[in-house]
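Entry: chain A
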Amino acid sequence: MSVSTDGHTVKRYDQQLGDLRSLVLEMGGLVEDQIQRAVQALQDEDLGTAREVIARDHVVNGFDVRADEEVVNLLALRQPVGSDLRLILSMAKTVTDLERIGDEAQKIARMVTHIFDGSSAPNQKLLRDVAGMAKLAANMLHGALDALARMDVDRAIEIACGDEELDTEFQSALRRLVTFMMEDPRTIGHAIDVLFMIKALERIGDHAKNIAEYVVYLVKGKDVRHVSIESLSAAGKG
Partner candidate 1 sequence: MNNATSPKGIYAIAPERRLGGAAHTALVQRRKAAEKRFRYYGLGALVVSLMFLVLLFASIIAKGWTAFEQTYLRLDVDFATDVLVPDGDRSEQALSSANYPALVKNAIWAAFPDVTSRGEKRQLQDLVSSGASFELRNIVMNDPSVIGTQRSVWVPATAFVDSLIKGQMDRSLPESERKLSDLQISWVDHLLSNGHIEKRFNTMLFTDGDSRDPELAGIGGAIMGSLYTMLVTLLLSFPIGVAAAIYLEEFAPRNRWTDLIEVNINNLAAVPSIVYGLLGLAVFINFLGLPRSSPLVGGLVLTLMTLPVVIIASRAALTSVPPSIREAALGMGASKMQTITHHVLPLAMPGMLTGAIIGMARALGETAPLLMIGMVAFIVDVPKSLTDPATALPVQIYLWASSPERAFVERTSAAILVLLAFMVLMNALAVVLRKRFERRW
Partner candidate 2 sequence: MNQPNTLTRIEDPAMAEIQPQQAQPTFSATEPAPEGHRTVGKITVDNPKMSARDVNVYYGEKHAIKHVELDIGTNEVIALIGPSGCGKSTFLRTLNRMNDTIDICRVTGNISLDGQDIYDRRLDVVQLRARVGMVFQKPNPFPKSIFDNVAYGPKIHGMTSSRAELEDLVRWSLEKAGLWHEVKDRLEQPGTGLSGGQQQRLCIARAIAVSPEVILMDEPCSALDPIATAKIEELIDELRENYSIVIVTHSMQQAARVSQRTAYFHLGDLIEVGETEQIFTNPEHKLTEGYITGRFG
């Protein structure tokens, strides 16, 4: 019999903590869906879906508000310590990052409506990088949420380290965009829209990395933000 798995003497406390986790993970699922749909709208040139994504951001914000309320209540009424405290803090921070990711997804959808607003369609070459980066970003977020759900430190560290790949992608995509714009200044308008999109995807990667780092804090009790990858890996082993 391992002590920590017994659950709290006060069952209701366990239930409240579980509710908070479910809420956050559910919000994570919603945000993942938002990204996926926004990117899909871009690929399908589907203005309707893009508008849906924009409209659905308030649902994400609603989750944010609810999760914050839960966190405040738990802090005020249960005075959590130890792993409970770390769980609640991680959840609170994860929610903030998820809300930002939601905003980024909305931004992408807005760019989609902007690009396909009836004037000339953009050069497909411009959009080539977006799909790849979107896949990377979505995978990172999915992995971070998965690590959060499973309390999987190794996975979380893997995800956090993966952010570098996305950053590299962003840099090269940016260079290509600049090349396009220099070749043909008429593409500048669309290129800037695409630039905003890939910047948004890069931000999503950063937020996913944050979430992965919260998982390390939650499980290990160590704050691994703002440290090098080497020490991050060391923390995972320690």
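Per the selection procedure, all candidates are chains of the complex that A comes from, given by their letters.
Everything below uses one rule, namely that a contact is a pair of C-beta atoms (placed from the backbone, for glycine too) under 8 Å apart; a residue touches a chain by one contact, two chains touch by 3 or more; residues count from 1.
Since the model is a prediction, treat every value here as computed from it, not as a measurement.
*Asks:* Pick the one that touches chain A in this complex: which of 1 or 2 is it?
*Replies:* In this complex, among candidates 1 or 2, chain A touches 2.
*Asks:* Mind listing the chain A positions that touch candidate 2 in their complex?
*Replies:* Against candidate 2, the touching part of chain A is residues 1-10, 13, 21-22, 25-26, 28-30, 32-33, 36, 39, 79-87, 134-135, 138, 142, 145-146, 149-153, 218-222.
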